[in-house]
Structures are given as structure tokens and as C-alpha cells.
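See structure below.
What you see is the complex with one protein chain gone and the rest in place.
What follows is subunit A.
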Amino acid sequence: MNRLRKLTILADAAKYDASCASSGSVKRDSSGGRGVGSTTGMGICHSYAPDGRCISLLKLLLTNFCIYECSYCINRASSNVQRARFSVEEVVDLTLDFYKRNYIEGLFLSSGIIRSADYTMEQLVRVARCLRETHDFRGYIHLKTIPDASPALIEQAGLYADRLSINIELPSVHSLARFAPEKSLLTIRKSMGQVREHIDEAKESRHRRRRRRAAASTFHYSPAGQSTQMIVGADDSTDSDILSLSHNLYRTYDMRRVYYSAFSPIPDAAQTLPARPPPLLREHRLYQADWLLRFYGFGIGEIVETDRSGTGMLDLDVDPKLAWALRHRDLFPVNVNRAPLETLLRVPGIGAIGAGRIVQARQFSSLRFKDLAKCGLSTGKIAPFVETADHHPSLTVLEDQDLKQRFMRGASPQLTLFS
């Protein structure tokens, strides 16, 4: 099988991994080196596919042969998909060839499990080691980590990679047993814990040096941290279940990102899957909620109402912050000239950047309504929720039962493709 054919199969097999981030690593470049590559800390997206996803890394599977039977996965053992396998050298060459033409920031390598977890993990580590040591490659490397691999291999992987990730796959033990019977939540969590420990040790080694308490000896271990991915819509977990788990993962393992992947229709699908994929909009709402939890000071209970009539699901019609505001109309309008930053962040239509600009600009003079547009805000969206000396939304607007409808008219038809 030639290189083109293998690439076709093994890129196709890799596209269900959502992550393509190349940001957050240490800064380095190729000056004084034998090879190519640099990382600036900021990710660069070198292209965009028609699905709107960024192409930053060369995302490949080393092989799509697999002994596992995860029903949502196109590469599960029983699938009739065509199989292929790259050699270590082939992946290394392809990465360098693409990098030198400025197509990519680096490599995101994953693999089906062949022979054993350790054998597979060792192959992945060999690719990374060859790029770093033989070719002095200084671009970005993201390695998918096989949770069952031995601690020694996981330790090595982080010395070559900028980021490691271990997929949590599904929101509950029950679902994991049903849809990914060879995977074990215990091992997944143990490996995540191990990765976190190594990352913390590496950070500590650099802090020590900065404080000049110890001489020399610092090292990097997965400097862009670790991330994970969860399949959405294959099982019956609620959004509340999913967000609670994410919250736990962020805290316990210091995750940089939890990726949500609405499971996608695949050729030759397993019979245990639901007949239709979930609306893509659900995935989008989960990302929005994830942001509110991490950067906007919201609690899970505020975003998904689980108590009262709650279904534990996010409203698909409007974004979660707007949904919260519509449930708490008594807290509005907010006076943009007086409200503290935390309150501004809770206004629909005001993001972190907009809120920062308001706080800065109002030090000079009291803001009028039209000044908010200059702060980069959409005045149409915020109008019912804010007040200034020259703008008081009439109470009838906030009490209007149709307020929600007003916002829904602008909804994008693209996102509702499957609903």
C-alpha cells in the first residue's frame, strides 16, 4: 500500500478526535539547531476544513487496526473499515515534509490498540523520540496516551510531547462498560493522575530554579498540559452529568481542556448506537456551559437546573447564559457604570473582553448607551439587560414572555442540521 493510500485511511480514521490545539506550550525555535520548528505559545491554525474545524496539526492514527470493541468508534475490531498501518519512519517523514511547507504546526498522533497497550504506546513514543532526537524537530507534538500503558512509557511520552491526552470517552462507568467494554475507568483515571504528577514535578523543577534554591536540573513534561475528550449523545447521560464530570476532571487533573464530541454518523455503525446522532447544537451548548463554569464564575446548579422541573439538559434554543438571565429577570437591568466586574460578566452579550473594556472606559467618564458599541458589544443583544443614564429598558421588555423568541430568531440554521 502506498503512502497516499495509507494517509487517506489513517487521516480519515483520526478525524473524530476533536482537539487540534497547538497552543500553550513553551517558547522555542530552531535557531542553533539541526532541524526545523518553533512554538510561540500561541497556536496557529494553518487551514480550515469545510466543517469549520481548524487544521493545526497533522492528525493521524499510526494504525487503525484495533483489538478494542468501542461501539462509537469507526476503528472498533468488528468494523469493516479498510485497515492500514504506518511505519514509524513514514509518520516522521510525513510530519517533516508537511512542516517544511508550512502546512502544519506539528503532529497529533494516536493509534488503534494492536498486540498490547504497551506495544502500541511504545510505537507512539518512538515516533516522538525520532522527531525530537534524530531530526531535532522543535514544532508541536500531541500524543494520545494509551491508558493501560505502563508508567515507564507514560513517563517517556511526556518528555517528548508538548501535550498528552487520555480520553475519558463516556460520562459514566455504566456507559463505559456498555460501549467500550475493554476500557476501564480506573486505569484511565490512574493514568491521568500520573500525567498530572509528572507535569507538577516538571513545573516544580522550574520554580526551584527560578527561586535559585537549587542549581540547574530542570525539565519539561508535557508543557502544554493534558486534555481529554468525551463522546456526547451515544448514551443517555444528561448535560448535568457531563458538566459535573468535566468540573471534576478540571479540578482533579488540572486539565487544560475537556473536549466534547457529539458522536458522528460513521460508516458501518454498531447496533448498540442510537439510530440518529445528537444535534450538533448540543455539543456547542456544552462548550458554552464549560466556559461559563471556568471563566465566568457560574456554578453547575445555576447553568443546568436539576432540582425543580429540571431535566438536567441545557436549553438548545438559547445559549446557557441567556437562559440563566431569562430565569432571573429580577436581577436585571444591570447598571454598567456601577456594577462590579462579576456582575457584568453575567450579562448576556457581555464577554470577558467586553466587561474588561467597560471597567476601563468608565474610569474616565460615565458611559452612555452608544459607548457600549465602541466597547465592541452588540447593543441589540444587551439592550434589555443593561441601563445607562440615557437608556432604561422598559420593564415590559424584561417581563415580556416573548423575550426568548426575540433571541431565537437569529439562530443559525447550520447548527440544527440534525435536529
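Simple rule for what comes next: a residue touches a chain if its C-beta (ideal position, glycine included) is under 8 Å from a C-beta of that chain, and two chains touch if they have at least 3 such contacts; residues count from 1.
The rule is short, and it goes like this: contacts and distances are computed from a predicted model.
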UniProt protein name of the chain not shown, from "Amino acid ABC transporter substrate-binding protein", "DNA metabolism protein", "Outer membrane lipid asymmetry maintenance protein MlaD" or "Caffeine dehydrogenase subunit alpha": "DNA metabolism protein"
Selected from A:Thr63, A:Ser79, A:Thr145 or A:Gln194 as touching the chain missing from the view: A:Ser79
Touching the absent chain when the full complex is considered, from A:Arg85, A:His220, A:Arg256 or A:Arg357: A:Arg357
Identified contact with the non-displayed chain, of A:Asp118, A:Glu155, A:Glu182 or A:Asp400: A:Glu182
Positions on subunit A where the hidden chain makes contact: 3-4, 7-9, 11-12, 14-16, 29-38, 40, 44-55, 58-59, 67-69, 77-81, 94, 97-98, 100-103, 181-182, 184, 264-271, 273, 275-277, 280, 357, 360-361, 363-364, 367, 371, 374-375, 412, 414-415, 417-418
